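Notes follow the structure.
Excluded from the complex is one protein chain; the other protein chains are retained at their positions.
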Amino acid sequence: MEIKIGILTASDRASAGVYKDLSGQAIIDTLNDYLSSSWTEIYEVVPDTQESIENALIRMADKDGCCLIVTTGGTGPAKRDVTPEATESVCDKMMPGFGELMRQVSLKYVPTAILSRQTAGIRNKTLIINLPGKPKSIRECLDAVFPAVPYCIDLLEGPYIECNEEVIKPFRPKK
Amino acid sequence: MEIKIGILTASDRASAGVYKDLSGQAIIDTLNDYLSSSWTEIYEVVPDTQESIENALIRMADKDGCCLIVTTGGTGPAKRDVTPEATESVCDKMMPGFGELMRQVSLKYVPTAILSRQTAGIRNKTLIINLPGKPKSIRECLDAVFPAVPYCIDLLEGPYIECNEEVIKPFRPKK
Partner (left out) sequence: MEIKIGILTASDRASAGVYKDLSGQAIIDTLNDYLSSSWTEIYEVVPDTQESIENALIRMADKDGCCLIVTTGGTGPAKRDVTPEATESVCDKMMPGFGELMRQVSLKYVPTAILSRQTAGIRNKTLIINLPGKPKSIRECLDAVFPAVPYCIDLLEGPYIECNEEVIKPFRPKK
């Protein structure tokens, strides 16, 4: 089974070409570090509207068959921060543990971590995880939650993901 | 006031008799360890469908008059894991602190603790708590949250629960 991973950047300015999307690139770099299995990236940059984020998530999950989608951007309290709402609206079930752990990790660095509304959820067989917007925080959050991701995708009957264990150690409980 | 506690196992295989329900038994054993008050168990095993779980929760709360229902099974990310959804759908109010604390405790043992979607809530005068599926994790989670349970049931105007304080220390704030 092919491993396809969606990387979705929600950013008005990056999607308008006003600046380069460093966040999406940081996610791709991190996943290249983590995965020893070969994988295909489905990468998109969309403006900060709920509709465009929802449409991209649905496309990556249903049409492209991504087993995992990671988003960046749009998780703060500002008016155009609607990534968590878009995520919840396309998911069948929510995974509150991801947001809880990511906020807890970010709280070690900045007290404003509680302003992040990051969540995660499942649409059919696709795990969707919201990450923060800044490259440094992206890596901190992925380092915390990624060890649980390969087993989650096993449970969703997705492809078997193998990692560079000196970089990140995925955990699979013994039966 | 009689103390009735519902123990609900959601498991396709246990309800089909394919294997023995060790998880439900682990809950009963733990409650016998904890409680010095005498109590009556209302025990049921149902398949992993939202409807059968909801019906059992409603029956145990409304008909049997349980002050507390603890469930096991069906809290993961897989397709047939729907216990949190069934719980939320029968509850008047949700208690997010239970799931947060249980995930935090389980995270000390396994990074996949964030995949658990356990929650808790209240239906009228009944506290409903989702526990994990494995006997070892059940005990770890109950040890963490149970000290708050007797006072919660006081606030719901339920029976006064007394514990073996050398095993578990319930906390009741002074007025």
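Points worth noting:
In order of appearance the chains are A and B, and numbering begins at 1 in each one.
What we mean here is this: contacts are C-beta pairs under 8 Å (C-beta built on N, C-alpha and C of every residue); 3 or more make two chains touch, one makes a residue touch a chain.
These numbers were taken from a predicted model, which means no experiment stands behind them.
Considering B:22, B:58, B:78 or B:94, the position touching the chain not shown turns out to be B:94 (whole complex). Of A:113, A:129 or A:153, it is A:113 that touches the chain left out of the display.
Think of the hidden chain as still there; on chain B it touches residues 93-98, 100-101, 122, 127, 145, 147-148, 151-152, 155-156, 171-173.
One chain is missing from the display, and on chain A it is touched by residues 76-79, 81-82, 84-85, 96, 99-100, 103-104, 107, 110-117, 119.
As a convention for this text, only the chains that are shown with their structure count from here on.
Work out the mean CA point of chain A and of chain B, and you get 31 Å between them.
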